[in-house]
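Complex shown without one protein chain; remaining protein chains in place.
Labels run A, B and C following the written order; every chain starts at residue 1.
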Amino acid sequence: MRKITLSQAVNEALAEEMRRDPTVFIIGEDVAEAGTPFKVLSGLVEEFGTQRVVDTPIAEPGFMGIAVGAAMTGTRPVVDLMFGDFLFLVMDQLCNQAAKTHYMSGGKLNVPLVLRTNMGATRRSAAQHSQSLHALVAHVPGLKIAMPSSAYEAKGLMKTAIRDNNPVVIFEDKLMYNDKAGVPEEEYLIPFGQANVLQEGVDITLIGTSSMVQVCQAAAEVLAKEGISAEVIDPRTIVPLDEETLLKSAKKTSRVIIVDEGHQSYGVTGEIASRINEKAFYHLDAPVLRLGAMDVPVPFSPALEDITVPTPERVADQARRLVRGELIHAA
Amino acid sequence: MRKITLSQAVNEALAEEMRRDPTVFIIGEDVAEAGTPFKVLSGLVEEFGTQRVVDTPIAEPGFMGIAVGAAMTGTRPVVDLMFGDFLFLVMDQLCNQAAKTHYMSGGKLNVPLVLRTNMGATRRSAAQHSQSLHALVAHVPGLKIAMPSSAYEAKGLMKTAIRDNNPVVIFEDKLMYNDKAGVPEEEYLIPFGQANVLQEGVDITLIGTSSMVQVCQAAAEVLAKEGISAEVIDPRTIVPLDEETLLKSAKKTSRVIIVDEGHQSYGVTGEIASRINEKAFYHLDAPVLRLGAMDVPVPFSPALEDITVPTPERVADQARRLVRGELIHAA
Amino acid sequence: MSAAKKTHNTEDFLQMYRQMARIRTFEDNANQLYLSAKMPGLTHMYSGEEAVAVGICEALRMTDKITSTHRGHGHCVAKGADFKEMFCELLGKEEGYCRGKGGSMHIADQSNGNLGANAIVGGSMGIATGSAFTAKMLGKDDVTVCFFGDGATAQGLMYEVMNMAALWSLPVIYACENNGYSEYTRTEEIAAGSILGRAQAFGIEAHQVDGQDVLAVNALTEKLVDRCRKGEGPFFMELMTYRYHGHHVGDINREYYRSKQEERDWKENRDPIIRFRSWLVAEGIATEAELDSLNADIRADASAAVEYALQAKYPDVSEVDMHVYAA
Partner (left out) sequence: MSAAKKTHNTEDFLQMYRQMARIRTFEDNANQLYLSAKMPGLTHMYSGEEAVAVGICEALRMTDKITSTHRGHGHCVAKGADFKEMFCELLGKEEGYCRGKGGSMHIADQSNGNLGANAIVGGSMGIATGSAFTAKMLGKDDVTVCFFGDGATAQGLMYEVMNMAALWSLPVIYACENNGYSEYTRTEEIAAGSILGRAQAFGIEAHQVDGQDVLAVNALTEKLVDRCRKGEGPFFMELMTYRYHGHHVGDINREYYRSKQEERDWKENRDPIIRFRSWLVAEGIATEAELDSLNADIRADASAAVEYALQAKYPDVSEVDMHVYAA
């Protein structure tokens, strides 16, 4: 299978959907000629024109609001939010308006929009350009949240997101834009709410989101050499969440670690851990462990930034201790 | 001890702190002559004047930003955000600016401000005026989050919040403004990060936030009649969280339910449950259970709204089943 | 009363009268439901501002869109909604426009182009602009009117979307209902400079109009809607008006922020319905008797709708988690 970058995969997904459906359009800052600072959209304006690849002023709440209204009236906007950190600017339009309109209208109005944004630290971009804020939007009913972990995933999830009749927030890891993966030439979609078991195992389950899937895979490799067989699972979408697959694995391995790049507290790891604890409690041999990013604003200094995020070493270390039963907290 | 309403308690806390410290001021919509729609601030403008009880235009991001700058330069603003739902409008100034400034400046700049807002459904105010959004801000490092559960708590926590050198978000339950409790005439403060054990018990621990403390207490009463002894705990602040007290209780009773009025998924209950599971796992006889608000936008219709939030009946019911060992999920 | 456009016939005029009277009657009934504790929650009355909603909406087609506010009953009626579904919504009943899920502050009537009331002040400005974006992108000649209050001009979102609407020549009309107050605060205290001037600074043609004069509002709107359809939008209108009731139905003691004298003056000397009625009679378009009977019909209609809504059933509890996501 040909290999393309995550960036190309997103670009292809958008181009294919825009060809298929003339109501799909892109709106955001420097999306047209510049193709975004990450160059993910290069070439799209040439094919679809500035009416469908729309450059905006630097007014995130404004163009988010415009997208909501456009979506309510018959189009399918793909909003390009340059950095995930700017989510804080569009929360009202996203969470008070887009997320609630279908419900508040008793099902009469739909808001089929996609908010494309990114996440991920260790790019030396400091506290306002490095956050992974997916937990925030996952807390708001009415939104769906997708977290692609590779080029293949990014394309399939993006196409599904565009066809979904609800507001979908899709987080790309900005450090993965140049990572390549096999992506078929033929069209495919990846359904929401179906986790992907990347590797089967019997001793422990490693659940990772976005780039933490790679971190889990790397940890699994290390563990394998030590005779520990890890199952690696990518939930793909955290809303809807494929509880069934996660629970099945937890019951099988009886040990679970959840790895996510959002801040650990009040975030994604706590939710997934709680659901597993609640519904697979009597199958667990050890507490479900969590590894999120540290609860600190992302520091600029490389010396500090690198230790704020989960690494394969730390995942492997925790896994080892879980399997060896070393993590029994003193009474 | 005299009894006063939660509303009066907040008013007193503000007045006392404003008398003590001339740099404290209040800023928000209709806070002066109107004393806010909930009349919580009545009388303050008469005592402190419009220079310190500042009416603003309807511009939440704007006055939040002004408060951040004011706090950085030597004053202590108390921002009045009329409804907790409007948090979505101030997230950038609160989470990208206020929460991170101290860290980003390497400790050189402080942002000692209080954001007073509210939470709570069942007031027939529908989806944009009923949300309990404390989990969102709890996820952001740099903010402290207080959730008073009575007039007594509201006064003591507010005074501590004003003296804290960090941005503090304090959520009042808008349905409790007229609820009375004993509040001493003498000054007192309630330290952050110290949970309150309202009632000791041995069979099960009920952890509740804000008005859910009352819900837990009511459930405990019902359970007591059935011979089930429940311990009721109010964490008071969810950031910082008094893990120690919660773990101690969990280890003692070996069964825990967490009750919170925010949406259940990706919220407060998951975090607290995970920490207890993780650190008291080998002491638990049953999975930690969670009762949050339903994962739906708050509906207007009373017929629907009332069933979205946890009630004493549902808490008692879950507690009973936990104690009786009925909650073992099928493998 | 300003001169009516020649294109209007008797039925057009009576329709404007009828719609204004329907709004007033709707609100009187809603207030009564509140006072008799039959309505859940609070609501914001549109009484006094009828000429704004009616003057504008009578210049629109059914396929044109509007966005509305927390004070939205008037817009909803003016854009063609039925009493029955409206009262059902206000009472949280299953047959309401939003199946009882939205209530007064979120009432929407998609079939008539009302994209919904909004409980976030200024919250619909992006939505209205986006609706105009759709029209332009899909090559339709629909126009969108964005209703909002003077208080909402303080929200930055307005300037963000006006900038884009101007840059992209979108068919949207920003209709600022300046009723002199936002909640308990006078407009002068919250708006520096000039509201019209702000729109103009973004290159948007802006007009002030007497919001108590339904014909003036209608004439201006017709002109602007027409130009919007030709791609000459956006436009901005500031409609000078007044709300008779408190900020919401529970706001009874208002003297600390506005005088009874002021209220009396607007009600007695500038009421949009009284003024228009006199004009209709003076011009020989309708007799007092005809208008009285029209009013009586509206009142009967409203009473019947209220009765119906009071008896109607609440949504089944199983609906609580329906409509969180669209299929």
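The rule is simple: a residue touches a chain if its C-beta (ideal position, glycine included) is under 8 Å from a C-beta of that chain, and two chains touch if they have at least 3 such contacts.
Here the structure is a predicted model, which means the values were calculated and not measured.
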item: Among A:Ala13, A:Ile27, A:Val40 or A:Ala59, residue touching the chain not depicted; value: A:Ala59
item: Sole residue of B:Thr56, B:Thr160, B:Thr237 or B:Gln264 that reaches the chain not shown, by the stated touch rule; value: B:Thr56
item: Residue, one of A:Lys3, A:Arg19 or A:Arg123, that touches the chain absent here; value: A:Arg123
item: Option from B:Asn11, B:Thr36 or B:Thr101 whose C-beta touches the chain left out; value: B:Thr101
item: Positions on chain A where the hidden chain makes contact; value: 29-30, 33-34, 37, 55-59, 61-62, 85-86, 89, 123-129, 294-297, 299-304, 307-308
item: For chain B, residues in touch with the removed chain; value: 23, 25, 51-52, 56-57, 59, 61-75, 77, 92-93, 96-97, 101-110, 112, 141-142, 144, 165-166
item: Positions on chain C contacted by the hidden chain, ascending; value: 154-160, 162-163, 166-167, 189-194, 197-198, 200-204
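Simple rule for what comes next: only the chains that are shown with their structure count from here on.
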item: Most remote chain, CA-based centroid, reference being chain C; value: A
item: Intercentroid distance (Cα basis), chain C paired with chain B, Å; value: 37
item: Shared interface positions of chain A, touching two or more other chains; value: 92, 96, 103-104, 141-142
item: Shared interface positions of chain C, touching two or more other chains; value: 98-102, 106, 118, 120, 123, 156, 324
